[in-house]
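Just one protein chain is left out here, and the rest sit where they should.
Take a look at subunit A:
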Amino acid sequence: MHLPRPFKNPHYTKNVNRRTKNLKAVLTHERDRERADRERRRQEKEDAMEVDGEPGDSTPEEEMPTYASIEAPPSLLPQRRYCDITGLEGPYTDPATGLRYHDKSVYELIKGLSAAAAKDYLAARGVNPIVK
């Protein structure tokens, strides 16, 4: 990759601003801007209405899709319970650790797990017990 690159514009100074922003920073920036935009638009609409004294024809506002708005909503369906260890159906829950298990042989295994291993299993499911 040390070939010449003549197509590059030599006069182009790198914009220092473009230091890699964090993903979270980018998204929050977007969100703030969108909120400001919406506020502004709503303000404009109010002004327009006041002036006319009657609701102007509100342009059917197609929701401008942004990165955040098209994100899928949380699930509404009832969750199925799967065993944390084997992946089969896990109808039972161990009260001490909170792990779900499939049958009593798996329960024996759970009883023998160390605390760190139990926490790992829970983290795989997305449950993060903070103080345990």
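Note that in this section a residue touches a chain if its C-beta (ideal position, glycine included) is under 8 Å from a C-beta of that chain, and two chains touch if they have at least 3 such contacts; residues count from 1.
What we mean here is this: contacts and distances are computed from a predicted model.
According to UniProt, the chain absent from the figure is "Actin-like ATPase domain-containing protein", selected among "BPL/LPL catalytic domain-containing protein", "Actin-like ATPase domain-containing protein", "Protein FMC1 homolog" or "phenylalanine--tRNA ligase". Within the complete assembly, residues 1-9, 12, 15, 18, 20-23, 26-27, 29-30, 33, 62-67, 69-77, 79-80, 82, 85-89, 102-103, 105-106, 108-109, 117, 120-121, 123-127 of subunit A touch the chain that is not shown.
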